[in-house]
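Structure incoming, see below.
Just one protein chain is left out here, and the rest sit where they should.
Here the chain labels run A, B and C in written order, and each chain numbers its own residues starting at 1.
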Amino acid sequence: MHVGFIGLGTMGREMARQLLEAGHRVTVWNRSPEAVRALVGHGAEAAGSLAAVLDAEAVVSMLADDTAVESLLLSPELLAGAKARVHVNMATVSPALARRAADLHAGHGVGYLAAPVMGRPDAAAAGNLAVLAAGDGALLDFVQPLFDAMGRRTWRLGDRPEAANIAKISANFMLMSAVEALSEATALGEANGLAAADLLDVLTGTVFPGPVYSGYGAMIAERRYEPAGFRLALGLKDVGLALDAGAGSRVPMPLAGVLRDALLESVAHGEGDRDLAALGESARRRAALPRPDRTP
Amino acid sequence: MHVGFIGLGTMGREMARQLLEAGHRVTVWNRSPEAVRALVGHGAEAAGSLAAVLDAEAVVSMLADDTAVESLLLSPELLAGAKARVHVNMATVSPALARRAADLHAGHGVGYLAAPVMGRPDAAAAGNLAVLAAGDGALLDFVQPLFDAMGRRTWRLGDRPEAANIAKISANFMLMSAVEALSEATALGEANGLAAADLLDVLTGTVFPGPVYSGYGAMIAERRYEPAGFRLALGLKDVGLALDAGAGSRVPMPLAGVLRDALLESVAHGEGDRDLAALGESARRRAALPRPDRTP
Amino acid sequence: MHVGFIGLGTMGREMARQLLEAGHRVTVWNRSPEAVRALVGHGAEAAGSLAAVLDAEAVVSMLADDTAVESLLLSPELLAGAKARVHVNMATVSPALARRAADLHAGHGVGYLAAPVMGRPDAAAAGNLAVLAAGDGALLDFVQPLFDAMGRRTWRLGDRPEAANIAKISANFMLMSAVEALSEATALGEANGLAAADLLDVLTGTVFPGPVYSGYGAMIAERRYEPAGFRLALGLKDVGLALDAGAGSRVPMPLAGVLRDALLESVAHGEGDRDLAALGESARRRAALPRPDRTP
Partner (left out) sequence: MHVGFIGLGTMGREMARQLLEAGHRVTVWNRSPEAVRALVGHGAEAAGSLAAVLDAEAVVSMLADDTAVESLLLSPELLAGAKARVHVNMATVSPALARRAADLHAGHGVGYLAAPVMGRPDAAAAGNLAVLAAGDGALLDFVQPLFDAMGRRTWRLGDRPEAANIAKISANFMLMSAVEALSEATALGEANGLAAADLLDVLTGTVFPGPVYSGYGAMIAERRYEPAGFRLALGLKDVGLALDAGAGSRVPMPLAGVLRDALLESVAHGEGDRDLAALGESARRRAALPRPDRTP
């Protein structure tokens, strides 16, 4: 298939390479040219303009956030000239944007799918992402070969594109809730003579198997927050997406409010570029740990 | 070993049976006599008095809460006459109680261990509990055969008994945090056209494997809150233990505060005897779900 | 002075009338023409275009929110042609907007002042508003006669316009905090046999004199939420401004998070057009009040 690919950041460049390796023809566009050159070295074609990318059969975009999508792609002029059958937005954006985008695309005869992904750059480089996809079923069938190239599994989440964005936002919200809970429990333990490694060993050996608890738990227990697998500042953006989605659909999310405050406090203390696990420091700081004596 | 066993509730009676099956001599005491009779049918001896139980080599207690332990066992008169080498408190109680108990026992030459367990009655009936134990190492060695009879694995969490209580309280706090996060995410999904089963499928297939998310998630998705595996009212008690432990050691736990409010709201609405998963209803009620139209 | 006035809503029309009554020449513009006609009947001139309003010496705007200001007034083309010395934005908008607006105006040689007001339409109709003003001192001196016509008192809050927006946002945040506290306390009283009127009588007779507590308190005590003096949905918008301002400057505001959730719950239950005092219903609903029996 001829695929247009927009957005060659740390995730996008790996995803585009997977499409190339699967034998697709890929025309790429990126704001800065370095990433384009690298992809061309792997067999991609450089688009002369953004409009040119939209001449492919399917367009995949992987941009940073709502603002980037809005300013680059949600232009009536651009869409009016598009020949693509479908635009697959794989970024983590708001459901509100998904609704606006779907309406605008429909008005210009271009299909719109939401297919945000879960997984870090190394998973993207291995074609191992989890793809959360929603929108028109026929269009999903059409681009399934692309999902198969980029991901290990695709979940189909109904015919409303925004449902996929909600799923992604929810997964990140739940991940951050788990990290905050780990942080509070670890601080409680530290203040009461329970070693963080012991607590973690109990948790992962009983109710919480799986990489989230063991991975973040180890970082919190060791107070090791770099390198950042999931930047804390990005988490603050994501919890904002959850809160905005909640506000937009009138769903109070008190846990998300607590997360926002803890993340904001962390960013205020200069920890925005650390890993999300630095929430552990925030919990310790609130409790004024460590303390000279351990006895409560 | 000759073991005194105090407290034959739904958990205690199964634990005592495991001790009997492992060949220990077990003298039992319970406030109501029915449970005693049942255990005697399985080979236990009925104690003539509470004091008589304390003549065994080791005493295990599995009482309902701090108040029960305090009123029954933390009596100077009772402890002064005890011949037991050690008292193992396996209930979920506060670290503050553990400290008082350890001091009081020490004053009368009786060892005190905290060894709360994780697992439901069916796990207890299969000798399959997780035992979280803390206190003096020699005493832990002494009662390890008892732990082996009742549990599948024992974690040793240091020489301060209260550390084990903190671990148990933390595990329950984290479990409840996960259920509340599931509840909020599910309500967000429902308000935005994402089916609960789809969301759950994504979560358990990506970041959250393991029985907690799949088990509670299914109950929330199906709005099936009975029979109660973990009574919601018991969760409210447990989050109170977490908040009190936090207050006692000056550790703010904002997530626990959110849990307390959600649980309290559930109990106010008559859901105290439902499963903890009924937190899902609380999230739906706050969002006034279901709504006549799904569009936010 | 020749004043251009943009935005003749329930507040703006009264403020413009006060300017007319004080003898100023006022050229008005409004999106819908009815309000313009009414003002012309009181001596105003109707502007032929938005650009024409900006030919006055000073321009006052009183628009609904950030979006309205952004789309109508923050246009480089419009400002490039403006002859006005200063634009006074008297609406409740975000500090972020104030910063952007001040920069943009400066680039086109137009002064920018923020002067949000406190008071309801009846206070506006009586020239009795409280004016919270910030920006360049000489410009503030220049428009002080306008403030004197519209308000009973002007506070000068420094030379950074956004400080005035922060003051307004903070005042509304504090007002809403007081109403939520009243709501929670009243629900606690109701559940414990303390009459709301009695509680209110104690509070206003001891620590909380003043119209906020007595006014909102009476509405909560009587469960009378209409007519809305301060629409609850508007409160939700305002707490959003507070949270966004906090996020923008990395200041966690946990109380504001609680307010947002309570307001969101109220809006979900169809109470957005009631008075802010309907927060009292939200607190009662969470507690499942009234209950068949009063005994806790």
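Throughout what follows, contacts are C-beta pairs under 8 Å (C-beta built on N, C-alpha and C of every residue); 3 or more make two chains touch, one makes a residue touch a chain.
A quick note: this is a predicted structure, and the numbers were derived from the prediction, not measured.
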Would you indicate which residue among A:A80, A:A138 or A:A288 is in contact with the undisplayed chain?
A:A288
Hey, which of C:G9, C:P95 or C:G272 is the one touching the hidden chain?
C:P95
Residue among B:M150, B:V251, B:L276 or B:L289 touching the omitted chain
B:V251
Of the residues C:L139, C:L203 or C:L263, I need the one that contacts the missing chain.
C:L203
Applying the definition given at the start, please give the residues of chain B touching the unseen chain.
236, 240, 246-247, 250-254, 257-258, 260-262, 264-265, 267-268
Hey, which chain A residues sit against the chain that's not shown?
254, 261, 265, 268-270, 286-288
Since one chain isn't shown, list which residues of chain C touch it in the complete complex.
95, 118, 130, 132, 153, 155, 157-158, 160, 162-163, 166-167, 169-171, 173-175, 177-178, 180-182, 184-185, 187-189, 191-195, 198-199, 201-203, 205-212, 242, 245-246, 248-258, 261-262, 283, 286-289, 296
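In this section, only the chains that are shown with their structure count from here on.
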Greatest separation from chain C - chain, by CA centre:
B
How many Å are there between the centre of chain A and the centre of chain C, using C-alpha atoms for each centre?
37
Distance between the CA centroids of chain B and chain C (whole Å) is 51
Give me the residue numbers in chain B that touch at least two other chains, ranges are fine.
254, 261, 286-288
